[in-house]
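Apart from one protein chain that is not included, each protein chain of the complex appears where it belongs.
Chain naming follows the written order as A, B, C, D and E, and within any one chain the residues start at number 1.
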């Protein structure tokens, strides 16, 4: 089984971190390839960054389709391009926010999210709403760490994250914590150890969930509203998408 | 007041239709400029088309900012790039789905949506949910008309639309109909006449709502989660966005 | 265009304040007439005050219909008599709570309400629920100012309001504030200046929204549940309503 | 225990019907007095009728307070003036829609409402929403009978009602039916017999619920938002309310 | 009328307390019999305790059916076995959490729950959700008292409860308090006196509600999903249930 883990930003260090975390958790027969778009933001901290990153995500999926990839993970906590990516393939496609919410709700009745910047909280709120987990999440918390600080300023970032997770544990009436950024994929174990309650991280959760779906023979439904997009012309810089769009 | 009406697809005929509808409804002092992206899909009929179109929408907003535009309308019923566009400006930005839902809920207690293709219904459902109108919409109906048929095959499309609107009127227990595509902007009056209940169309609704917001001195809040994106590098084909992102 | 702004209470000073605020914001071609009922409470601070005031509101609408008024604004934050008023006319009718919620949700993702007395918070909660904005409002706050203090004790009231608005800005994770009383219509600018984020006030919001609706040729739907009331006898002190009820 | 059953319309025949139904169901020690306002609509079939009727309802409650009434029932299915009435007294006040919803949800998992005119369905929908029963009600059905036909045209009305109730039973997947008009209070038994599943009627339900509350020593809370209205002046035709408003 | 009040735990002292509270509140013609299962947990403080206790509750209902009992109350705040019990009888069956929520929502717009242990809060949350009262309950609070402390350590428990109720009154913006444990049935009056706002207790509420339902001739619907279970074999230790299941 070949899972393509797509880091929607263009910071190679983060792609490596995410890829490693994915590989560590993958089942023996699972091949992980971690990629990132050619073009886009170096980190994703706003709706704008997300919208731009979605193009690269979709091109990575189209590339994966040519290579026969079996499943996709979109490794940014806002799940950029998720619905669009599902239209492009029969394979399962998972977002890491989505994956983390599902897993957290299976081991606890209520969870909190600890994310990077407060301004991205609204993205998590919209996803909780759309996916059905609004009432399972007690609170969206931010450690107010810029995403790239997780790479560049690791110790300080980790210690702020642990502090915020402890406050979540003590104040929110929860059973689990969801980490709100793909860049935290390598910190999960240490945070869990320090905080002492289950900590769910989306990259790893998504890898195991896609393995599960592939194992079940389940992929994105092509009946109804996630069917392949109708073939059509794209113009200008996106003209290549007229070709790339899958057509069967 | 200068309102930029952005047609997110790249079909010039539709941009013209939308622009004219906007001009017809605009107040005397309002200047309407209708634009379309350089690059993108010729019509928007899926999440994929939407995600790609969002890039062009955002670039149009960035261009508008350099020109001193006062307000923006995103003239596709899926409101592509809406939240991201809001981050880029202090001006109001409205989506046409959003605008139509608001207006319909002010003149009726319950409405139905009549859109083009059934597969886009889920996009409307997600927006109704996020904006708060889930319980105000009785039903999302599709006439199963491809978007460009509105341009190329106008009479047949119109007659199918009128048929579906009549069924909505007679079966759904509603007070108003929302037309679910920017390309229907020039059909509103005829449909309303044939169907005999208020028909709300998003382009026109959005123009009047943005005039209202500008009149009130209200623009997109820069306090909190719609603040300008944090400045950062974009790579590759999107490198120009490192420059373009507003920074005050 | 003739907009009738109805102050549901019988305090002439407040009618004047509201009328002036409406006139200041109205478009050049808009004529504002501000009225108040002959009879009713001098201020509205409870469900009881609201229920009594609704009669006067409805009589003002019936009077407006005889005069050919084009649109109505009900200028009390509980929107007293709103659904009933809509039944009486083909014109648009807007409540100021409703108008403010709509406008605030177009420029921010989440807002808080700052109202007069805590006991009226439940009225706002019920309206948020009915209109669909429950999840857009983070918190309903009260400055604990009796409504008439806004008239009689302006400076102290203003300073309490500003204090409460600042707390909302700093603690609630919001992008905008909704002012929760028609009597605050003349304070918006000063509050906005002091607090530094968008402040949405209902009277002005409603005037611009009704202009927008009239501009669109949209009025209250007479198809379905907002149709004119069935003609019928009223007895006693309300016998005149047998005559007044519109009948076409 | 003295329960005042207030018929919000001014049709004496309906007051008598309602009073009798209440008396038949009341416990031995319960005294029922059925009253109607001096002034108002002869039937209630719209938001407008409701808003006007609320004044009479509230005056009946104020009169009841002077007489030492122990509990109130508002016997119209839209529960006109309910929240306002609660502010006026320490006694329990129940609406009949509310009472019927509560009782139906205790003996079935899902119910349907069968009411008079389709246009009043929205009133029921708003109440279901506010009270918390939206998901317990499968469908709001109308027999399209004007309210006074229940008085004047009893047999035809009854047969239409039975027909609609049977359709509800067979098509809606429910366990109980709620009758949607106070004027049906004397038809419950016959309908239940004909339809063969529990039929909940609001007047009788409300009488038993108020007996239950009084038996528990529970009355409307005066802590918080249902406290007595703040004393204030009312003007014109409502000047007497300045006096009447309770003040302890 | 014979109401069987079932204490789902096996602590006789609590059965006595509950029975007495029920008798004190019952109408003259009501006979109360308080019972407890032969087997089960001595107190109920978890989902596990609840699940085990449900068996005893259901056997008590089956026993009651043989004795001609007219109505049942399940006197534990998690309403264990409620839906199942309803299937076994035409009589009304009420849970005390359910009963308390209904009554509290009739005398206040918002209430808080004060329960024993924090860990049981999730049970109350799930019930609020299923019954429709999620938005009527501001907060679920726990005094962190083990259930049996109410029996064995009464004074300390009472004083903690009163403290928590006062905090609810002062901080939650509520009109009433719901006591979250059947074992508090004898403390209601004292708590209400100390706290000064309506305090709703479930055992007493349920007794009066079942009297009301019986008075109305309403019992659990046998049309649809609460019909008698299909007859079938039970094996092993539960073989006797093959016999006991009602069959008409």
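The definition used in the following text is that contacts are C-beta pairs under 8 Å (C-beta built on N, C-alpha and C of every residue); 3 or more make two chains touch, one makes a residue touch a chain.
What you see is a predicted model, and the numbers here were worked out from it, not measured in a lab.
Checked against the hidden chain, the listed residues B:121, B:182 or B:229 yield one contact partner: B:121.
Contact with the chain that does not appear here is found for just one residue of A:8, A:78 or A:92, A:92.
Interface residues of chain A facing the missing partner chain: 25, 27, 83, 86, 92, 94, 98, 102-103, 105-110, 131-136, 169, 173-176, 196-198, 200, 204-205, 208-209, 211-213, 215-216, 218-226.
Mapped onto chain B, the interface with the missing chain covers residues 118, 121-122, 129, 134.
As for the chain not pictured, it touches chain E at residues 10, 37-43, 45-52, 54-55, 58, 81, 83-84, 86-88, 118-122, 126, 129-130, 146, 224-225, 227, 229-230, 232-239, 241, 245.
Here is the rule we go by: only the chains that are shown with their structure count from here on.
Two copies of one chain, chain B and chain C, form a contact in which over half of the residue numbers belong to both partners.
The two copies, chain D and chain E, are related by a rotation of 180°, based on C-alpha atoms and rounded to the nearest 5. Averaging Cα coordinates per chain places chain B and chain E 52 Å apart. Chain B and chain C have Cα centroids separated by 28 Å.
Residue numbers of chain E whose C-beta contacts span two or more other chains: 109-110, 134-135, 173. Chain-to-chain contact here is organised irregularly, matching neither a line nor a ring nor a star, and falling short of all pairs touching.
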